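For this depiction, one protein chain was excluded, whereas all remaining protein chains were kept in their positions.
Now for chain A:
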Amino acid sequence: MMGETTLARGAYGLAWLKKIPLGRIAVILVPMLWLAAFFFIPFLVVFKISLSEAAIAIPPYSPLLQWDSSSSYLTFSLNFGNYLYLFESRFYLDAYLSSVKIAAISTFFALLIGFPIAYLIARSRPTVRIVLLALVILPFWTSFLLRVYAWMVLLRKDGLVNDILLMTGIIDQPIQILQTDFAVYLGIVYTYLPFMILPLYASLEKMDLSLIDAAQDLGAKPYQSFFLVTLPLAKAGIIAGCLLVFIPAVGEYVIPALLGGSDTLMIGRVLWDEFFQNRDWPMASAVAVMMLIVLVIPIMFIRNSNKEAE
């Protein structure tokens, strides 16, 4: 339901895979496979747990199927109580909304920053292009956790960012960057930027440049040819990139936990607390499943509107 196929179809339909040369498929396949292995299979397990009851046991929840040997009953029990509680409690709704807000703003900035980068790569000479693409993918070679920790060091009060701001005289006292929403936005945009750049690059690179000439020849100034030709033709890449950033950002835990403050409310952290502090695995699983449903509905909507447009 939430695996690579949903994402790919949501973006363009699978036909686009055939049109793209092997190299580019490989480039996009990296995040896709990553998503399949770390989202889809765990999801099935989580869904099962969400329908059980919390118990003091190992594992800490009741099984769905229970064989009572004394009465010869096989009971199959589904517990929807966790889901009902999600709707009754204001806390969870706030967490969902706050997560969606943070993810949406981060996605917007990732698009704003990623588009010019993708454009530059797509328009550069082939030899330079390979180097630039390699640089975009390079961060995948180091641990994501390590890179977020690195930001903690950079953003601290005695970190590099504050040092530079002090040295240049922009501020005269170290400012609080770490443990703010700003640090969370920064972390998310930084982490997910490659997922934005790669699909954008793929759609910009295949664009016929004579279309820009044609637009200008017909009287379009450069900004008009950008908004009337380049942008509409990059639409598929924009949608794919935004989904690839927005979806994981909504459920992000590590970045708000390490870079955010105590008031940064994100559904990922709520999940963490349910699992490790309350040890209520079924409730935590219900929160996770609900999050996916919240995400899938708009994706299906985008997919359908795309199909109609074609």
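Side notes on the structure shown:
The definition used in the following text is that a contact is a pair of C-beta atoms (placed from the backbone, for glycine too) under 8 Å apart; a residue touches a chain by one contact, two chains touch by 3 or more; residues count from 1.
In this text, contacts and distances are computed from a predicted model.
Missing from the rendering is one chain, named in UniProt as "Spermidine/putrescine import ATP-binding protein PotA" (options: "ABC transporter permease", "Glutamine amidotransferase type-2 domain-containing protein", "Na+/H+ antiporter subunit C" or "Spermidine/putrescine import ATP-binding protein PotA").
In the complete assembly, the contact with the undisplayed chain comes from A:219, out of A:126, A:169 or A:219. Touch with the hidden chain on the side of chain A covers residues 208, 210-211, 213-221, 224, 228-229, 232-233, 235.
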